[in-house]
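Just one protein chain is left out here, and the rest sit where they should.
Here is chain A:
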Amino acid sequence: MTISTRGAGRAPAVLVLEDGRSFRGRAYGAVGETFGEAVFSTGMTGYQETLTDPSYHRQVVVMTAPHVGNTGVNDEDPESKQIWVAGYVVRDPARTPSNWRSRRSLDEELVSQGIVGISGVDTRALTRHLRERGAMRVGIFSGNAVQDEGILLAKVRQAPEMSGADLSAEVATKEAYVVPAVGTRKFTVAAIDLGIKGMTPRRLAERGIEVHVLPATATLDEVYAVEPDGVFFSNGPGDPSTADHPVALMRGVLERGTPLFGICFGNQILGRALGFGTYKLKYGHRGINQPVQDRTTGKVEVTAHNHGFAVDAPLDKVSDTEFGRAEVSHVCLNDQVVEGLQLLDRPAFSVQYHPEAAAGPHDAAYLFDRFVSLMEGQRA
C-alpha cells in the first residue's frame, strides 16, 4: 500500500471516522477542522452543484470521481448562494482549471468560503468502508488542527449525529421571494423552502409558473395568502422524523385539496403526512446514475439522487390513508427503495429524487409537467 502525503505545498491533513479508521492526506481548500456526517457521492460531473446543494448541510462529502475541479468554478452553475457541505474529500484536485465558463479555481472557492477539505485520500477505500459500515460522523483536520489521533477521534465522537437533526430552518430562506414565470404566467405556486435548489424554481418558471418561495417556517395562512394553484415542498437536509412543522403544513394543503408536488425531503414529508414512517438508509443514495422505474408507465429513468432517509411504504399494494388511497409510484431498481408516492384520490405526488437534475440527467423532467397537469386538472 502507498500513502502519499506530498502535495504542492499543501499542509498535512487527516480524516478521522467515528469508528476509529483514519486516512491521511493533504489540506484542500481551507485549513482547519470540520465535522459532519461522512457520505459519498458517485457523480462524475457536477461538483459545483453538489457543493452548493443545501441538502448536504452538515455532511462531509467524499467524491468517488478522482479528478475534481477540472472545469473550475463558474457563476452560473451553483444551486444556492453558498457552499453547504461541511467538508470535502477528494483524491486528485485540479491544478489548472479548463473551461470557457470558468472564473476561478475550486481550491480558491473553497478557501474563500472557508470549507475545510482533504485531498490525496484513497477515496475508494473510504467509500467501501462507508458502504460496509454505513454513514457515520467524521472529522477533517489540517494544518495546526492535526493532533494525536485519539484526541481527534474524541472530537469526532462529540459532534452531533444526523439522526434526529432538524436542519431545514438553518438553510432555508428567511424571507419570501418570487421567481417570475418565464413568458406568460399560467400558474402560481407556493414553494416551501426546506433547502431548495436553485434549479427547481427555474424548472417551474420555465413552465409558466410564478414561484413564491416561502421560508420553511411559513404557516398555512401565509401559503394561501399567495393564492397558489399548487404547493411545492422542496428538498432539504436533516432527519424527516423531526420535520413536524412541514408535515402539519402539508396536511393542511392536502385537506384543502390543492395540487401538491414534493421533491426529496418533500417526499418524506408526504410520506409522514400520509401516516407512513421514514428510516435512515445505511449509506444513502448520492449520485446521478440511479435507475428509477415509474411504475405507472414501466419506464426506467436515470436520475439524480441525494438522500440518506427514505419512506417506509408498502410496494405491493395500494394503501388507505387519511387522504384517500396512496401508492408507491416510483421505485429504485437497485435496492427497491421507495422513490415516489402518489395519492389516487387527491392531486398530490412526490418523488424522493431530483427531477430538476442539477447535477444529473434530465430524464425525470416530465414530473414538472405532471405537476402542471394536476394544476390544469384542478382548474378545469
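The definition used in the following text is that a residue touches a chain if its C-beta (ideal position, glycine included) is under 8 Å from a C-beta of that chain, and two chains touch if they have at least 3 such contacts; residues count from 1.
Heads up, the rule we're going with is that contacts and distances are computed from a predicted model.
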Not-shown chain resolves in UniProt (candidates "Sulfate adenylyltransferase subunit 2", "Amino acid ABC transporter permease", "Carbamoyl phosphate synthase large chain" or "Cytochrome c domain-containing protein") to "Carbamoyl phosphate synthase large chain"
The one of A:45, A:82 or A:373 in touch with the missing chain is A:45
Which of these, A:178, A:318 or A:333, touches the one chain of the complex that we don't see? A:333
Among A:157, A:202 or A:362, which residue is in touch with the absent chain? A:362
Listed residues A:34, A:71 or A:168, member touching the removed chain: A:71
Just checking the interface: what residues of chain A touch the absent partner chain? 1-6, 23, 40, 42-46, 48-49, 64-67, 70-71, 74, 76-77, 91-92, 94-101, 122-125, 127-128, 131, 287-291, 293, 298-300, 302, 333-335, 357-362
